[in-house]
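So, subunit A:
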Amino acid sequence: MSRGPDKEYEQLRVSGLHAFYGESHILHGIDLVVHRGELITLLGRNGAGRSTTLKAIMNMVGRRTGSIMINGEETMACAPHHIARLGVGYCPEHRGIFSALNVQENLTLPPVVRSGGMSLEEIYTMFPNLYERRFSQGTKLSGGEQQMLAMARILRTGANMLLLDEITEGLAPVIVEKLGEVLIKLKEKGLTIVLVEQNFHFAAPLADRHYVMEHGQIVEEISADELDAKQSMLNDYLGV
Partner candidate 1 sequence: EITDNTVKIGYLADMSGTYRDLAGPNGLKALEMAIADFGGKVKGAKIEVVSADDRNSPDVASSTVRRWLENDKVDMVSGLVASSVTIAATKILEENDKLGLVSGSAASSITNEHCTPNHIHYVYDTYALSIGTPTAIVQEGGKSWYILTADYAFGHAMEADVTRVVEANGGEIVGSIRHPFPTPDFSSFILQAQASGADVIALANAGADTTNAITTASEFGVTQAGQTIAGLVVFLSDVHALGTQAAQGLQLTTGWYWDMNDETREWSDRFLKETGARPTMVHAGIYSSAMQYFKAVEATNSDDAQTVRKYMMENPINDMFAKNGRIREDGRMVHDMYLAQVKTPEESKDEWDLYKIVRTIPADEAFRPLSESKCKLVAGK
Partner candidate 2 sequence: MSMILGVPVAVLSGQLLIGIINGAFYALLSLGLAVIFGLLKIINFAHGAMYMLGAMATVIMFDMLGLNYWVALFVAPVLVGVFGMLIEYFLLRRISGQDHIYSLLLTFGAALMIQGVLTNIYGVSGLRYAMPDAFKGGMNLGFMFLPYYRAWVIAIALVVCFGTWFMIEKTKLGAYLRAGTEDAQLMQGFGINVPLLVSLTYGFGVMLAAFAGVLAAPIYSVTPVMGSHILIVVFAVVVIGGMGSIAGAIVTGILMGIIEGLTKTFYPPASSAVIFLVMVVVLMFRPTGLFGKEA
């Protein structure tokens, strides 16, 4: 199998996506394309609608219109569990650790949707903290440990497209560094990654392209090599 970005294969194409929570209209026509093996980021200020974009892809918002193609398949009519079975792994903003389950159960919970996921050993080597606490109740972990668990959980399933929402949130710098390494490894394995990040310094060296969002719209697309050139514009958007 070919590894590395496959510019021909469109893993995800979102066009004209609108999303609503009840009566509030949050996304106003999002268009984006992600190819296999790419890592893209969604940047923007708080409330720009980045998390909502990921949720809309998973069909977890109140109402949405437009089109979302995954692996060339239209998914507007699909229930979330169908979308997951197309090989999408979603790591939500608020971690979603299950308190009824212990760490190991949390890890093994999501069904494997594709072959090629990581084994428990691999995961425990990557996150030794989790190994130590593997029989603790999920929500008794510290904030950071929960974040690791949430990330680790979807690596097991073999999903080949990951939607990651603020995974470095609340993590100690060492762990953040480690996560960066993990993402690079995953990219090498050919996974497609959509990353929502607040921590631009973390995201910048990893990503192939950046989308900048504001008020529920994509206002700029910046590729990795344009980054330096467009730095000041970016600063304006993000208020860094």
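Quick note on the criterion: a contact is a pair of C-beta atoms (placed from the backbone, for glycine too) under 8 Å apart; a residue touches a chain by one contact, two chains touch by 3 or more; residues count from 1.
Inclusion criterion for the candidates: all candidates are chains of the complex that A comes from, given by their letters.
Source: prediction; values computed, not measured.
> Counting any copy, say which of 1 or 2 touches subunit A in this complex.
Here subunit A touches candidate 2.
> Note which residues of subunit A are touching candidate 2 in the complex, please.
Residues of subunit A touching candidate 2: 58, 60, 79-81, 83-85, 90, 92, 96, 98-101, 105-106, 108-111, 113, 154, 157.
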